[in-house]
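Yeah, one chain of the complex is gone here, protein chain that is, but the others are all in their spots.
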Amino acid sequence: MDSPQHFLSPQPFDRAFLDNVLDRAVRMKHGADKRLLEGRSLGLLFFNRSLRTRTSFQVAMFQLGGQCVNLTSSSDFWDLEPEEGKVMDGSAPEHVKDAARVLSSYLDAIAIRTVPFGRNYDVDRRDAVIHAWAKQARVPVLNMESNVHHPCQAMADLMTLRETFGELKGLKVTLAWTANPQPQSAAPVHSLLTAGAKFGIEFTVAHPDGYDLDAGILADAKAEAERAGSTIRVVHDLTEGCRGARAVYARSWPSLECYGQPTVEAVKRSRFTSWIVDGARMRATQDGKFLHPMPVRRNVNVTDEVMDGAGSLVYQQAENRLHSQKAILATFLKS
Amino acid sequence: MDSPQHFLSPQPFDRAFLDNVLDRAVRMKHGADKRLLEGRSLGLLFFNRSLRTRTSFQVAMFQLGGQCVNLTSSSDFWDLEPEEGKVMDGSAPEHVKDAARVLSSYLDAIAIRTVPFGRNYDVDRRDAVIHAWAKQARVPVLNMESNVHHPCQAMADLMTLRETFGELKGLKVTLAWTANPQPQSAAPVHSLLTAGAKFGIEFTVAHPDGYDLDAGILADAKAEAERAGSTIRVVHDLTEGCRGARAVYARSWPSLECYGQPTVEAVKRSRFTSWIVDGARMRATQDGKFLHPMPVRRNVNVTDEVMDGAGSLVYQQAENRLHSQKAILATFLKS
Partner (left out) sequence: MDSPQHFLSPQPFDRAFLDNVLDRAVRMKHGADKRLLEGRSLGLLFFNRSLRTRTSFQVAMFQLGGQCVNLTSSSDFWDLEPEEGKVMDGSAPEHVKDAARVLSSYLDAIAIRTVPFGRNYDVDRRDAVIHAWAKQARVPVLNMESNVHHPCQAMADLMTLRETFGELKGLKVTLAWTANPQPQSAAPVHSLLTAGAKFGIEFTVAHPDGYDLDAGILADAKAEAERAGSTIRVVHDLTEGCRGARAVYARSWPSLECYGQPTVEAVKRSRFTSWIVDGARMRATQDGKFLHPMPVRRNVNVTDEVMDGAGSLVYQQAENRLHSQKAILATFLKS
């Protein structure tokens, strides 16, 4: 058996491959490739909640002639053991290995949203659960958001930027850390940075002291940017970060300095409630557009004025989840 | 963009419109209009449990060539903020406005069952949640039972009465409050009263002292009845209420005098356990039929004798949910 091709992160794919997916997404938005996946079944495994992802995948498969089988771990099934060789006398009655092999015999692909543990970053950064699935599955595994990556979101983000600006090379995009009551995963930011660098986007990452991105992800993205002829800079002031940007992409993420220490993180985080994307900051951009992977906490991440303003691309970006996922499905389920 | 036409209550629609929906429902029951919604997706958002509604909508869409995307808030997604302008630093990570806009870009319509809060009637009677969805959605919103209305149930009720009696004008129908361990929403009664009055049904509302229907709903229904040449009367004795009726429609509802005071309500309610539709009361009718929107608490709302008797229309009424919802879908998704 040939190993199936998975979509766990944008990292293994080159610009030409990703470009083809984006081109296909645009054609699909205009009605091409209908019923390309007639009779196919995609499993959706949710170990965490979802509104946009769940709905857009179900509509995507249906419009392509297939179906989704929607599986929510909290109500539908049980704990799965990811480690090999264990004596399984604990809470998990089944091994990922066996669930993956069995589901591979029913389904044409398996899409997974994993649980962000948030306890130990050395564990979480390895994304062990989705890699265990990918290792064992005999069909493609698609990442619907793991601890580290959210590649389907990144493809919708790039599609939206390309629709708006035409050319991605040299485009100034600010990845803006924002206030939020709880830490959220950095996965959408990691995937957009990883994929966007391959296209030569000029990223500015703006975050408070102590909220550095994962050093490995950032180093890889810088190397990719260099190959594509662009640079990535980091600043520690939101207004400075927005200056001159064509697009501001807002997301909160955790402090790796106190990862797994929620009380310490909460105190640190409470000092940065002024990190909100507002009208003044958007006026510092170069007629900049606003993006956000959603869900949005209005008047905490971003003001109503910006969210509802003419420069907001958030709904177009969310709609593009549907079209880009159809392109991803058509690409990976055919391979 | 033209504003989509929603189905939140029967109130805005005239008799001719509702008649067309009923005619279509009958044709659909006999097999017409197959696959009219080929490739369309209907979102079902449940903020409260459902068996009949969930199943009948999923079968309805499938038989019309579409699909449902089934979303249960308790396990699938999260709290949504309905108020505008809020600083969203509380439990809700997303605004109804944004969920509605995003889902509108994936789905062809959104059907919603809201949570009955039961705390403050001045709040609940405004049905703010479903109206917030309707205001923001770019696709039709269908009410699968809100605090105040259950229009899909009312259409199935009217279809069943028309099948049984032919003509609705002048038909004597008793809306009978019954015993029940907990208060239930008055939504099915409100919608049947509102819609039936337009057809000139002669309603008798029978309930114990202190269980008056919402004054605004009742006044509107009386005005509609008058226009249609009929009347609505209220009595406070179940046997008297059944006398001469062609149909008895049973449902419990809360006392508005002690709404939001569950202990007080429970004491008051416990005095009325004799409000059960039984054989003696049905023998006081004019060969009357029995209807109930279900679920039925046997031998509490109604005796087994009546439920299982020849005059029970409950299963036909429940089956008509399927046919009338197909007609509703065909009407609103095409508009």
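Labels A and B are assigned to the chains in the order they are written; within every chain, residues are numbered from 1.
Keep this in mind: a contact is a pair of C-beta atoms (placed from the backbone, for glycine too) under 8 Å apart; a residue touches a chain by one contact, two chains touch by 3 or more.
Quantities reported herein were computed from a predicted structural model and do not represent experimental measurements.
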{"item": "Absent-chain contact - pick from A:12, A:93, A:229 or A:279", "value": "A:93"}
{"item": "Full-complex contact with the absent chain, from B:12, B:181 or B:279", "value": "B:181"}
{"item": "Listed residues A:26, A:69 or A:115, member touching the removed chain", "value": "A:69"}
{"item": "Hidden partner chain, touching residue among B:33, B:278 or B:319", "value": "B:319"}
{"item": "Chain not shown, touching residues in subunit A", "value": "39, 41, 43, 67, 69-71, 75-78, 81, 84-90, 93-95, 98-99, 101-103, 105-107"}
{"item": "Footprint left on subunit B by the chain that the document does not show", "value": "46, 49-52, 54-56, 58-59, 62-63, 67, 70, 72, 74-75, 181, 294-300, 304, 307, 314-315, 318-319, 322"}
